[in-house]
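The other protein chains are all here in position, but one chain of the complex has been omitted.
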Amino acid sequence: MEDWGEWEAVMVHQDEFTLATHRHGEMHDITGNVAEIVANSGITTGMANMFHVGSTGSVGVIEFEPGLQRDLPELFDRLIPPSRDYGHEQAWHDGNSHSHLQATLQSPSFTAPVAAGRLILGTWQQLFFLENDVKPRTRRIVVTVYGD
Amino acid sequence: MEDWGEWEAVMVHQDEFTLATHRHGEMHDITGNVAEIVANSGITTGMANMFHVGSTGSVGVIEFEPGLQRDLPELFDRLIPPSRDYGHEQAWHDGNSHSHLQATLQSPSFTAPVAAGRLILGTWQQLFFLENDVKPRTRRIVVTVYGD
Partner (left out) sequence: MEDWGEWEAVMVHQDEFTLATHRHGEMHDITGNVAEIVANSGITTGMANMFHVGSTGSVGVIEFEPGLQRDLPELFDRLIPPSRDYGHEQAWHDGNSHSHLQATLQSPSFTAPVAAGRLILGTWQQLFFLENDVKPRTRRIVVTVYGD
């Protein structure tokens, strides 16, 4: 067992952070939040998953610049517009059926690789949270890092 | 090695379940199926991935209530309608080109975090399987849980 210390044990590290959002279509660059949890994990090689706990917000990657921060929410509102005709609206009357559908299509879960103790991302590739709901929310993102 | 028992070893646990589906657009709440495999794994902190083996069904998360169970399949059929004009249809004539495209866009793979031995999900956030194909199918979902 003398070389135990050189065996790189696979570990799991889980932490979370919250975001305060103000309006439908608001985007947050969460790369720094996730990168900090990856750094704290001590994990060198592996994966990091980010998961939004809730049914009307989503995550993913994009070049996080003002143009696309406008384009992506507009795209979702064009493909999946607000409407009174959704089944969800007719039952619940909370005006956010499109929020649910947008979040399901984009996904609240995203996984990125970790190498040399850092997220592997392209230069123009940032992690984002997109507020799909129609009112201000406090959002919870759980980050799970695993690797050795 | 006296404290070996207190060292939480990272493990992998893999199991699967099947679903019988009856029609295009049918949704199944698979939260219970996945939660049972997570519970059986003995894993406290980590991730659970669910993967549909097949090219015309998809998984994800949604508030699993009757309105959205109608809205989500209708959304997919509006964005990606059945048609004889697809290249796949002209070659294969099986009437399910839109099924393939819907399943690819939504994805047959989804990953959710595990904490305190349970899936982390919002109150209105359930795991679903969506039948995108046009005929009854027996569907196989592989669940892989990893963590300590």
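Here the chain labels run A and B in written order, and each chain numbers its own residues starting at 1.
Heads up, the rule we're going with is that a residue touches a chain if its C-beta (ideal position, glycine included) is under 8 Å from a C-beta of that chain, and two chains touch if they have at least 3 such contacts.
All of these numbers come straight from a predicted model, not from anything done at the bench.
Undergrad: From the list A:Leu19, A:Leu68, A:Ala91 or A:Val134, pick the residue that touches the absent chain.
TA: With A:Leu19, A:Leu68, A:Ala91 or A:Val134 as choices, the missing chain is touched by A:Leu68.
Undergrad: Check each of B:Asn33, B:Thr111 or B:Gln125 against the chain that is not shown and name the one that touches it.
TA: Hidden-chain contact among the options goes to B:Thr111.
Undergrad: Touching the absent chain in the whole complex: find that residue among B:Met11, B:Ala39, B:Ala115 or B:Val134.
TA: B:Met11
Undergrad: When the complex is taken as a whole, what residues of subunit A touch the one chain not shown?
TA: That gives, for subunit A, the contact residues 1, 10, 45-47, 60-63, 65-72, 75, 79, 105-107, 110-113, 115, 120-122, 124-125, 146-148.
Undergrad: Using the touch rule from the top, list residues of subunit B that touch the missing partner.
TA: 9-12, 14, 49, 51, 53-55, 79-80, 86-92, 97, 100-101, 104-105, 107-109, 111, 142, 144, 146
Here is the rule we use: only the chains that are shown with their structure count from here on.
Undergrad: Could you tell me the distance, in whole angstrom, between the mean C-alpha positions of subunit A and subunit B?
TA: Using C-alpha averages as centres, the distance is 19 Å.
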